[in-house]
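Omission of a single protein chain aside, the complex is shown with its protein chains in their original locations.
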Amino acid sequence: MSTKESATSSKHWPTIRFNVNGEARIVKVPPMKRLLDVLREDLHLTGTKEGCGEGECGSCSVRMNGELVNSCLVPVMQAEGADIQTVEGLALDGKLHPLQEAFLCHGGAQCGICTPGMLMAAAQLLEHSPNPAMAEIREALAGNLCRCTGFIRIFESVAAAVDAQSAGPATKLTMEQTHHAR
Amino acid sequence: MNTPTTTRIVGAAVPRKEGVDKLLGRACYVDDIDREGMWHGATVRSSIPRGLIRSIAFDRRIDWSEFAIVTAAGIPGENCIQLIVADQPCLADGKVNHCEEAILLLAHPDKHKLREAVGAVRVEYEPLPPVFTIEESERQDVIVWGADNLLKRFLLEKGDVDSAWARAAHIVEGEYRTGAQEHLYIENQGVIAEYSAEGGVTVWGSLQCPYYVFKALRPVFDLPEEKVRVIQTETGGAFGGKEDYPSTLACHAALLAMKSGHPVKMVYDRMEDLAATTKRHPSRVRHRTAVDRDGKLLAMEIDLATDGGAYATLSSTVLSRATLHATGPYLCPNIRLHARSWATNYVPYGAFRGFGAPQAIFAMERHMDEIAATIGIDPVELRRRNFLHVGDTNATEQLMREPVILDQLLDRALKESDYHARRAQFGRENPVSPVKRGMGIAAFYHGSGFTGSGEVYLNSLAGIDVTPDGKVRVLVSNTEFGQGTNTILTQIAAEALGIGYADVTMAAPDTGVVPNSGPTVASRTSMVIGRIIERACSQLLELLREHAGLGATCTPEEFFAACGRYRAVHGEVVSLCRYEAPPGIYWDDQRYHGEAYGAYAWAVYVAQVAVDTVTYSAEVENFWAVQEVGRVLHPVLAAGQIEGGIAQGVGYALYEKVVWQDGRMANNQMTNYIMPTAEDVPPIHVFFEEIPFRFGGFGAKGLGELPHDGPAPAILNAIRDATGVAFNSIPLMPEDLYLGLAAAQPAEETAAR
Partner (left out) sequence: MRGNAAMHDLVAPGNLGAVLDLLAAEPGAWTPIAGGTELMVAFSAGRLAAPKLVSLWGIPDLRTIEVTSQSVVIGAAATFLDLRRHAVIAAEFPLLAKAASWIGSIANQGRATLGGNLVNGSPAADSSPALLAYEAEIELISARGRRRVPYSQFHTGYKRNVLAADELLYAIYIQRRFVRHKQYLRKVGTRRAMAIAKVALGATALLENGVIREIRLGAASLAPFPTRLLQTEASLLGKTITRDTIQSAHRALLAEVKPIDDIRSTAEYRRRVAVNLLDEFLLQLRREESQ
């Protein structure tokens, strides 16, 4: 796809290096280009979605240096040297990640547009909190809007993935008990 | 209540058909797709709600020769978006009737230059006085549509209302209002269009109804059927918002494709999608109800009005469904219902899950609680005394022949929610707590499929074929947008043919490939289309038994072998069927009399709500949903639909407000249009009763819209229970709760607490 010359000459664009899903990538783009757009347009990783461009919906969530970020709010310059994981990097060697398995079994995805970001947020949670209470799950996913599921089956999917990963009983607290926990 | 029919696949929680791709991030939504040589398109829109276009100027700082520009004058065929009434232009021609109305289209290969160009078009207007409320439109001082602002009217009458007032022990009046609601699908609207003189128009896009878009493109381009093709891309949520609007967007992109000679992608950003596309019709419903001493309904007089916005779009059918759901699941011998949809100068309202029923049911179910309070009867008991039963006639004098189990649903809802015990507990706790809690219920139904003769009119054609490499394809124009179309229809086909779930796929939702089986709306897919697919499968088996030596029972291998033999002789293996109405459906469109719907899903919902008197915020703490929906085809998908619909209903009641300023949506960003997050949704407990419906796919009735009907009235009834104050308007924001509670009780001395 050809694009015309932009206002600031591309000669001045920096070369930015980072890892995506374990692979070294290099781009030469305007430093303010959103990481979201670099992933989708320059690296053709279209799994990460744009839902709002305001950091509200979380469909653009990726993991950068072990933290969850909204890639629509990250200028790619600030990703220099970073380790980035997108939804495309969740499944390993052709096998679904336990979260992906759980979402498939428990109805965690309906239309699927929030799903990549939701999986990233859930993966982030489980990496730091392998046995989260329901209140923690709710908090961890509060920045990922889903209009289809009402979140209920997403909570169940995450709880099921916890079960699968720990092979032990998940926290037994009901949603009711933890609904108002802060 | 469960029938003993055993099935292997229908009723099982098989994996979502397209689930793996969605989970891997491989599913292709329209903005993930690029076409060779593709340009981008954008829209110059009206900044005023009503007026004449005096001039359009193009700022000279832009090199306009690089752009494709399309105005109304450049439309090859008719400047009109075909839907029901031919009133909505594709592009404004000399006048505008709402903010954000499309005036002019631009295309360019560079998105940034395009954005700059949109800002460089200056439109000068001669403003005309706009109409912004139902009341203003009704007064007809200013006429903004047709001869009288009236988009549609219905009069529904049963019995003799006028003679009933004298016999009434009580007459209760109430006025109830609902606001606009935005779909907020997480994927914004978008299409890609291509045009060539030889090939005609092709459009890919995020949409619900490929054949609606097909039907809209043809007259705009004056093209025959074979030169128009519409293909649905993976669609990230719709909820009715992609039922009609994509027709406009597709025409826009295709016009730019024609003018530029390039494929054109038009994908809205969130701000444009919120500001410029359809929303749920606001409503005002006035009830006047006569009851006897025991609370039995003697007569209902209802004035139901909706705000249709600037063009008719689907206002007539929304009004129709509102009319047919306005009297609730109750027996009432005398009814008069005036329903009217009024034009205003807001962005045209359109389809949204429930389609008039949420508005009508909000009013009816709030009103039942007001009646209960007025006459001193418990709201649960009042409903029980008035429920419809088999053998009763409803508002349109439809005889209830199929089972109606409202009593059992109510009993179960009360039991599962521990309704009475909770209410008693809150009654004790509320006086000494700054948080007031209450319980509220709503009882309701939702008619499955198109109204009356609608399904006959649609005359859907659908079926299956078998590919040479041994896959059965479901051939429908009904689409997947999260609700599970792909899964349930392939389940049905696999079950009916006796083969594996993995042996069945969906044919591409492409008007060049699949027949017109009607739109994906009105909760019709599982019931109507599912049944057609079932029949098409039986028809194929018969054909194979007759012509290809298939035995009376067979294994999957034998089935496919027979298909091979049949193909060898006939060249293809395909089985299509047309819709067949269940027997005895009689509907009078003029008098609104007869079988309004072939089937109803029934429900009782219970909400537990907490009102914080420090912040005046209301939160739903718990929610129980009991419904009878015919056969549940897929337990996980079905529960997911109920939960998702309830979450939207919670938003409708307490969070989602469209803030209009001079006809423009002022809060057109996700930071300011508030939907519930994962921290806001209550636990939701879903219970199904199943009474298989003989004429639905494997016994299914519709359930996609039902769950959006019940939450708002249940929640506001709970707030009434918690506070003793009646709130009759949604969205009910803390600012409104504050005014209502402060008016009911002057501010107490702090130290007295």
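Should a chain be cited, it is by its letter among A and B, assigned in written order, with residues numbered from 1 in that chain.
The rule is short, and it goes like this: contacts are C-beta pairs under 8 Å (C-beta built on N, C-alpha and C of every residue); 3 or more make two chains touch, one makes a residue touch a chain.
The model shown is predicted, which means the values in this text are computed figures rather than measured ones.
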Need the list of shown chains touched by the one chain that isn't shown. A, B
In the whole complex, not just what's shown, which of B:A73, B:A552, B:V569 or B:V614 touches the removed chain? B:V614
Which one touches the absent chain: A:P30, A:G112 or A:G150? A:P30
Take the complete complex as the reference. Which residues in chain A touch the chain that isn't displayed? 6-8, 10, 12, 29-34, 37, 50, 53-56, 58, 61, 67-70, 72-75, 77-78, 80, 121, 124, 139-140, 142-144
Where chain B meets the chain that is not shown, the residues are 111-112, 115-116, 269, 271, 434, 613-617, 619, 655, 659, 666-667, 669, 671-672, 674, 676-680, 734-735, 738-739, 742, 749-753
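Please note the rule applied: only the chains that are shown with their structure count from here on.
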Separation of mean Cα positions, chain B and chain A [Å, integer]: 30
Under the touch definition given earlier, write down the residues of chain B that touch chain A in their complex. 13, 15-16, 18-29, 31-32, 34, 37-38, 109-110, 112-113, 183-188, 234-239, 269-270, 481-484, 621-622, 636-637, 639-640, 643-648, 669-671, 675, 677-679, 681-684
So, in the complex, the side of chain A touching chain B is made of residues 1-4, 6, 40, 45-54, 56-57, 59, 86-88, 90-91, 96, 100, 103-107, 109-116, 119, 137-139, 141-155, 174-176, 179-180
